[in-house]
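Just dropping this structure here.
== chain A ==
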Amino acid sequence: MPCRCSAGRRAVVAIALAALAACGDQDEQKLKSARSWSATALVVARHWEQGEVPTAYAKRALRKASEELANGALPEAAEPVDELREAVERGDRAAVRRLITEIAGR
Partner candidate 1 sequence: MTIDLIRDVLDTQVLDRRKQPLGKVDGIGLELREGAAPRVAYLEIDGVTAWRRLGARYGRWAARIASRWQHEGHPYRFRWSQVLDFGIDIEIDVDAHRSPPLDLERWLSDKFVNRIPGAK
Partner candidate 2 sequence: MKKILGIALGIVTSIGGFLDVGSIATSAQAGAAFGLSLLWAVLLGTICVIFLVEMSGRFSIVSGHTIIDAIRKRFGFAAFIVPFAATLLVNLLVLAAELGGVCVALQLLTGIGFQLWAIPVALALWMLLWLATFDMVENGAALLGLVTLCFVVAIFVLGAEPVELAAGLVPSLPAEERTHYLFLVVSIIGATIAPYLFLFYSSGAIEDKWDKSFITANRVIATLGMSFGGLISMAVIIVAALALKPQGIRVEEFEQAALMLVPAYGGWGFYLFVASLAIACFGAALELSLASAYSVSQAFGWNWGENLKPREAARFSTTYSAFIAAAGLIVLVGLNPMKLTLFSMAITALVLPLTALPFLVLMNDPRYMGSHVNSRFSNAVVALIVVLTGILAVVSIPLELIGSK
């Protein structure tokens, strides 16, 4: 019996250690996620500007991206995404084009 108990305990310890390692990854993962949302916003805007995705989708995706960014590792990146969304809502392709160059240049 004691042997089974220690095997169970060993498994718990192993999982706990792995969980700690996972926590270490977490900051890295948050940063990756934020960069990905920022890239998503740019790509969505570019496709919208070229008429490749519907406006309803672009608005929703940009709103989601700005929310994720605001609550994530790069909150300062949310603002330009909001500007993109507003330009899409106005149907202002020229502004979207300008914003894309601006953001990509940063």
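The rule we apply is simple: a residue touches a chain if its C-beta (ideal position, glycine included) is under 8 Å from a C-beta of that chain, and two chains touch if they have at least 3 such contacts; residues count from 1.
The candidate set was assembled so that all candidates are chains of the complex that A comes from, given by their letters.
These figures come from a predicted structure and were not determined experimentally.
Chemist: Out of the numbered options 1 or 2, which touches chain A in the complex?
Modeler: 2
Chemist: Taking the touch rule as given, give the residues of chain A at its contact with candidate 2 in the complex, in rising order.
Modeler: Listed in rising order, the residues of chain A that touch candidate 2 are 15, 18-19, 21-23, 25-26, 28-29, 32-33, 35-37, 39-40, 43-44, 47, 50-57, 59-61, 64-65, 68.
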